[in-house]
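With one protein chain held back, the other chains of the complex are shown just where they sit.
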Amino acid sequence: MSFNHFDDRGQAIMVDVSAKQPTLRTATAAAKVAMEPKTLADLLAGRTTKGDVLGVARVAGIAAAKKTPELIPLSHPLAIHHAAIDFETDPEAGVITIKATVRAFERTGVEMEAMTSAAVTALTIYDMCKGTDKGITIGDIRLLFKEGGKSGTWRREEPA
Amino acid sequence: MSFNHFDDRGQAIMVDVSAKQPTLRTATAAAKVAMEPKTLADLLAGRTTKGDVLGVARVAGIAAAKKTPELIPLSHPLAIHHAAIDFETDPEAGVITIKATVRAFERTGVEMEAMTSAAVTALTIYDMCKGTDKGITIGDIRLLFKEGGKSGTWRREEPA
Amino acid sequence: MSFNHFDDRGQAIMVDVSAKQPTLRTATAAAKVAMEPKTLADLLAGRTTKGDVLGVARVAGIAAAKKTPELIPLSHPLAIHHAAIDFETDPEAGVITIKATVRAFERTGVEMEAMTSAAVTALTIYDMCKGTDKGITIGDIRLLFKEGGKSGTWRREEPA
Amino acid sequence: MSFNHFDDRGQAIMVDVSAKQPTLRTATAAAKVAMEPKTLADLLAGRTTKGDVLGVARVAGIAAAKKTPELIPLSHPLAIHHAAIDFETDPEAGVITIKATVRAFERTGVEMEAMTSAAVTALTIYDMCKGTDKGITIGDIRLLFKEGGKSGTWRREEPA
Amino acid sequence: MSFNHFDDRGQAIMVDVSAKQPTLRTATAAAKVAMEPKTLADLLAGRTTKGDVLGVARVAGIAAAKKTPELIPLSHPLAIHHAAIDFETDPEAGVITIKATVRAFERTGVEMEAMTSAAVTALTIYDMCKGTDKGITIGDIRLLFKEGGKSGTWRREEPA
Partner (left out) sequence: MSFNHFDDRGQAIMVDVSAKQPTLRTATAAAKVAMEPKTLADLLAGRTTKGDVLGVARVAGIAAAKKTPELIPLSHPLAIHHAAIDFETDPEAGVITIKATVRAFERTGVEMEAMTSAAVTALTIYDMCKGTDKGITIGDIRLLFKEGGKSGTWRREEPA
């Protein structure tokens, strides 16, 4: 097996996608931010009075989707057509679940845009909370769903 | 409790650090990339012939440390003085552990630079492996160690 | 009424334009830089001997049109196909009027590219003149004209 | 008179500030966004339910302060130490007044950072409101205050 | 004769390409890095043990192809579809020859992307070798080949 970001001499390349037809591509990626339940409680209680941590993180995540080609060296520059970030919170466990969805009519998939968007959203939450809770962990950054292109639809099988 | 990236009216700010004295700051963050053991075996076997996935990811991680202020909206721009990325691999489990260390003589800490560097290193590995293994998960992005500044040294307590 | 950069829960999004057909889009925006007439006189007299302030500002404005998606968080990344900056000067009033025109064959309008280009052109003039005239004011940044897309042509009605 | 961003042959330069000593620099700039009073009323009424336009614009303005050296060609790269954006609204007139304050311990002033931050905050408000009110005008982008450096403190004299 | 990056008043513009049809564009550019033969021998001998200078430079060159519109003010933003860097080395002469190939289905050519990619690859090699050999020279950055668009195919005639 070989990795397709390298040519047959093992040299890194940006894979040639010029012969592909653009299709509608969608990808959703997730990430989790695990903190002290007390930190999450404070974060949620103060959203409209103490500061909207999730609102700032969402803007960062959307902006990061556009920055993906600058961060991932062999990725293709893409003009994305949609980006959205959703949060779910589990106050007892102290966990914020991020879902980032990106869409584009393009020659190549938007998985990296969704993954990067979820990761930077999580990092931005960490940034704002680290003053009170350095032990916060970001995990489970993973693709949930992709659609479009020759390989078609893929959905992560996860235990309910 | 309130988060220090917001003023007393709850408005997002870049915290004023102009009155702080620069000190030597170091931070180490980690991340894990969990893939099929077969994918990791191929990746490791082909490093010098099929393509150096970890070498590309390391360059991306070092470059990302410099891009942190562009990604994390309320973070301070920093001129970092050192960045390094180490990998450990567990072939049986299919896990790559990334450690990113950043150092700077600055008024504010380099935790976000280390966390961002580890995260982008992991995302870049994902990018190169996703063609054969979409289910790869990035996790355990966390601060291991920080040093410098008024709050001094902090080290994550982890089970051996 | 609601703003279309937010979903029905009030969350900021990059609006989905993937289903739109690309059309030819043009937008022209203007800005005014008001300075001491003496400053403008010096600026105009010295263009070929003391330094071409407007030439530098024009290059900055064209480059800024390309940077719009990095500056405006919820804007779509666009591959613009044309950008031009015109200046008119009123030496008696000490006013430089900037007109920035941007064109692209795209799914979404180029109004923000034209507005950003005009604004950065003006800021760059300010930068070069502020050493002698800190009181300079930038104003009247506004859309003059747009064309293309479903909403068609729009032209600002202004008193002659 | 000549402009100090050009050498004695009229060539654009980044002025040499290497011999200057760093001092604490502060600058405050303002901008106004004038819209239909109805648009502003909707914007203010829906902040917590329809979408936080000003919250998104504030994040954009802070991020833009960091991007100033990329936008203004002859400006010096600066590591800013503080940035904050305040809004005042005049519902009857339909006007949002933006004040952007930037601080840094640096060899050169932060006027351009404050001006750029105010301008991009205003452009971001325009972006989110243009769907319902294309005629919005951005004006009165001007320095209100600066402190630090050899030229010392400067404060705009304005009619009360 | 006039240069087409300027309008008929001599003002710099981004040329309007919106009326052009996209075609498949390819460009190959070359660059040479001339160093002490001893430096090149060390570089080649240590690729898998002392550090992979050419591997790092290749990643930098591919990333630079994507950054071209940010570097060259009047160039069009392009979504490139392929980038690859090849090296040939002449140990006796101490010369590394770089060939950078870029491809895109676009309205305008990718010559600047290939030229910039070759130049930045060379600069990155210089960066890593300058500690031992400051006298290194980068030369012969030139277009070898272009294809696509109205002007069709062009190939540099070079002595064998």
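In order of appearance the chains are A, B, C, D and E, and numbering begins at 1 in each one.
Criterion: contacts are C-beta pairs under 8 Å (C-beta built on N, C-alpha and C of every residue); 3 or more make two chains touch, one makes a residue touch a chain.
Quick caveat: nothing in here was measured; it's all calculated off a predicted structure.
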Touch partners, limited to displayed chains, of the chain removed from view: B, C, D, E
Option touching the unshown chain, where D:A30, D:L43, D:L78 or D:L143 are the choices: D:L78
Touching the absent chain when the full complex is considered, from B:I62, B:I96 or B:A118: B:I62
Interface with the unshown chain - residue positions in subunit E: 1-6, 10-12, 42-43, 46, 48-53, 56, 59-60, 63-64, 67, 70-75, 111-112, 115-116, 119-120, 122-124, 126-132, 134-143, 146, 154, 156
Missing-partner contacts on subunit B, residue numbers: 24, 55, 58-59, 62-63, 65-67, 78-86, 103-105
Touch residues of subunit C, complete complex, unshown partner: 48, 52, 55-56, 59-60, 63
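Please note the rule applied: only the chains that are shown with their structure count from here on.
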Chain labels contacting subunit C and also subunit E: A
Steps in the shortest chain-to-chain touch route ending at subunit D and beginning at subunit C: 1
Interface composition of copies subunit A and subunit D: same or different, split at half: same
Intercentroid distance (Cα basis), subunit E paired with subunit B, Å: 31
Length of the line joining the C-alpha centres of subunit A and subunit B, rounded to whole Å: 16
Mean-CA-position distance for subunit C and subunit B (Å): 37
Per-residue overlap in subunit D, given as positions that touch at least 2 other chains: 48, 52, 55-56, 59-60, 63, 67
Pairs of chains found to touch, sorted by chain label: A-B, A-C, A-D, A-E, B-D, B-E, C-D, C-E
